[in-house]
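One structure, pasted below without further comment.
With one protein chain withheld, the remaining protein chains of the complex are depicted in position.
Coming up: chain A.
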Amino acid sequence: MGLGFVVGFIGLLILFHAAYSTIQYRGLLKITEEEFSGPPLNVVIEVTLGLVLCMWAALTVPGKFLSIHPDSEENRIVSLPANLDFMIFNHRYKVFPVELDVKLKH
């Protein structure tokens, strides 16, 4: 996970650097009075690289992904809750022998 953080940090730095160089490039264009048709090639490469690194970090840092299939082995519904609001107490457990040390002791 430490590696994920480091990679994410580097990706963010690269993105910020790309943003800064684009701003500088626009300043340069203003001085030479040309139109801003698009960012220079190295900025595009930097942005793509930063994107790849940040995405990789975002996928590895949070940890294991959970399954979302409702019919997968761990997500399938095994039983409904027992409807405890309607629980009744006059069932046949009355005839079971009473356990001896069942008492609240204070």
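Criterion: a residue touches a chain if its C-beta (ideal position, glycine included) is under 8 Å from a C-beta of that chain, and two chains touch if they have at least 3 such contacts; residues count from 1.
As a working rule, contacts and distances are computed from a predicted model.
From the set "Oncostatin-M-specific receptor subunit beta", "Isopropylmalate dehydrogenase-like domain", "Peripheral myelin protein 22" or "ER membrane protein complex subunit 2", the protein name that UniProt assigns to the chain left out of the figure is "ER membrane protein complex subunit 2". One of A:Gln24, A:Thr48 or A:Asn75 touches the chain omitted from the figure, and that residue is A:Asn75. Residue-level contact of chain A with the missing chain is found at 69-90, 93-94, 96, 98-99, 102-106.
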